[in-house]
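Note that this complex is displayed minus one protein chain, with the remaining chains in position.
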Amino acid sequence: MPRYLVRRTAILLVSLVLAAVVLFVLLRLLPGDPVNALLPVGATPEQIEAARRELGTDVSLPVQFLRWLGDAFTLDLGRSLISTLPVGPEIAGRLPVTVPVTLAAFLLAVVIAVPVGALAAIRADRWYGPIINAVAQLGIAVPAFWIGVLLVTVFALRLQVLPAGGFPPDGWSQPGPAIEAIILPVVTVALVMSASLIRYVRAATLGVLGADYLRTARALGESSASAMWRHGLRNASVPVIAVLAVELATTFLGAVVVESVFALPGLGSLLVTGIRQHDYPVIQGVMLVSTAAVLLVGFLGDIAQRLIDPRLLQRGTS
Amino acid sequence: MSRRRSLHLAIGLTLVLILAGAVVVSYFWLPFPPDDTSGGRLSPPGDGHLLGTDKLGRDLFTQLLLGGRIAFATGLGAVAVGGVLGVSLGLLAGFATRWLDDAAAVALDILIAFPTLLLAMIIVAGAGASLGTAILAIGIGMAAIVARLTRVLVKQVLSRDYITTARIAGVSWPGVVLSHVLPNIGPVLLVNLALQAGLAVLAEASLSYLGLGTPPPNASWGRMLFEAQATALTSPLAALAPGLALVALVIGFNLTADGLRDLTDPTRVSGPSRASRRRTLQSDSAHQPAPRADASHQPAPATGPSPESRPATEGPLAAPSSGTVATTDPFPGQVPPSSPGQVPPSDPPSGRT
Partner (left out) sequence: MKRLLMAAAAFGLAGVLAACGGGDSGSASGGGASATIQVGSVYEPQNLDNTAGGGQGVTEALNGNVYEGLFKLTDTGTVEPLLAQEQKVSDDGLTYTFTLRPGVKFHSGKALTSADVKASIERVTAENSKSARKSNLEVVQTITTPDASTVVVKLKQRSISFVYNLSYVWVVNAEAKDLTTTEDGTGPYRLGEWKRGSTLSLTKFDGYWGTAAKNAGVVFHYYSDATALNNALLTNAVDVVTSEQSPDALAQFDNNSAYKVNNGKSTTKLLLAFNDKVAPFNKVEVRQAVSSAIDDKKLLTSIWGDYGTPIGSMVPPSDPWYEDLTSVNAYDPAIAKQKLAAAGLPNGFTFTLDTPNYDPHPTAATFIKSELAKVGITVNINTITADEWYTKVYQKRDFQATMQEHVNDRDVVWYGDPGFYWGYSNPQVTAEINQAEQAKTTDEQTALLKKANRTIAEEAASDWLYLYPQIVVASSKLSGYPVNGLNAQFFAYDIVKN
């Protein structure tokens, strides 16, 4: 395990740096000179030069990259071109919205999907098996923002039981309004997520149900439930954890679109605004943080898998 | 099971073909000219306007048909971009030397960590919002996923005995690609691309909804939904129709993929020679996405990690496939054994192209 951990950590770090390279190159390849955003109309060449210095685009690209990377490691993500405010604190200020929404949506999706998916597999012959399948099939085809719009129309506008959007100025210091504000976004993301999770859980359960060791256990006289519990759960959980890691990352990214529907001041809305305003430091910062989060979740997922099933380690190091 | 699968294919193809038919018809006939604003602001259905009019007085049904063109252009265009780019990259990586292949695998893993939608957003940020940009951006995002799948599949094929046999018989590498690799990986790729088409349509809708996709006045379904949101209480049809069309098309693509996978499913192909060849591509129980714990497969969602992307397959065909956000395969140079009993050659034949 330690050897795997070291190796996996190295891969994580390399991936992070490479992701930063990709991000940097991608944004530099794009047309448009960010320096324009800093300049007043009719700027003189001196002003342009000064603005370049301010932006740090007066030096060669590799130097720019190293500077940016160095700054990024010290959590200095530069300043927004539009607001002239530092990007780092801006991102930090958005996390109290995006992180709770992501985690809550993820948990809710798991709570919905695991029993429903397992039920669909174990009771595939009952009438609700096909219905669960059909609903899940539908769920993966519906855009999240549309679900959001429909939920707002029904629960906020018609029934007026929940806020239509926004986040209270007091934030989490007054948990009541904050929780109310994220209920609909969380449900929206969770519904979309659970549709795909149901399919995985169902398939994983089917796989376990047909597995030899379960048949063996049952043949040896263990009850079906006990066999499922002792052998099935553990065996099914390994692939499910891999999927969950992916899904958690996907949930986090799903919030990007949904935040726009619910006017939530999270990372997603920060990114969308940044893109609309061509605010490169903001785009870069948000993308770097999101990518790091995605890579980290994958890392944790891999570690968790190997903790549960050490056999993967042996194969991995062979 | 099999009947249900072919039902999937039938329903999926029907949905796609109906919508495609409507789009084809729209090139010859439209209920109203696209820019005709004579219908009056937000008229209810009637008076020749099947779904009523939008706020400019344009016929909603006409807009819906035009939106279909955009949806198909996105689905097919992005798949073309992603498919060509991805398969080429995947083939190159699959044939490359071990060192290069390792690098390619790591690079693809990282690219996949940028979800299609976010990648598309960055590209749109620089290149400006337009349908072309959206298609290109989504296609590029998709390419990483397709490349990764192709690479894994190619490596699996290359480790087979018949490749060695063919090589010994004097078949050139390009010949091997044409006669063995592509035919073998084709069906699996096709399934994945059908899924990707649905995801591309969803991604474009999301981009347009955010104002980063097809610019108005073009009637992208995502854009129409955005516009209709303001009047959802008073003109619900405008908020429902584009959404339903979108869902129908995506389900159509997904079910088609499901059904296609069934057609290419080795467990259903009789005839020992073909079956044994194909089955080596996949784990031997095609419908168990969760391979037995001692199997090496780690299921990954069949679809990319974009926010809209949700795994749309159940089977393990999807498994080696598309990218996992998490680098679940920590040793990218190695191809996982495709079934428990088989031990992959420690060093797969690495041909040079």
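Every chain is named by a letter (A and B) in the order it is written, and numbering of its residues begins at 1.
As a working rule, a residue touches a chain if its C-beta (ideal position, glycine included) is under 8 Å from a C-beta of that chain, and two chains touch if they have at least 3 such contacts.
Fair warning: this is a prediction, and the values are worked out from it, not measured in the lab.
Chain B residues in contact with the hidden partner, per the touch definition given at the top, are 35-37, 41-42, 55-57, 128-130, 211, 215-217, 229-231, 233-234.
Where chain A meets the chain that is not shown, the touching residues are 32, 36-37, 39-41, 81-85, 90, 93-94, 97, 152, 156-157, 160, 163-171, 177, 181, 260-266, 269-270, 272-273, 276-279.
Note that in this section only the chains that are shown with their structure count from here on.
In whole angstrom, the spacing between the mean C-alpha positions of chain A and chain B is 20.
By the touch criterion given at the top, residues 4, 7-8, 11, 14-15, 18-19, 22-23, 26-27, 29-32, 137-146, 149-150, 153, 157-158, 192-193, 195-196, 199-200, 202-208, 210-212, 234-236, 238-240, 242-243, 245-247, 249-250, 253-257, 260, 271-272, 274-276, 278, 283, 287, 290-291, 294-295, 297-299, 301-302, 305, 309, 311-312, 315-316 of chain A touch chain B in their complex. Residues of chain B touching chain A in their complex: 106-107, 109-111, 113-115, 117-118, 121-127, 198, 202, 205-206, 209-212, 222, 225, 229, 232-233, 239, 243, 246-247, 250-251, 254-255, 285, 287-294, 296-301, 305-315, 324-328, 330-331.
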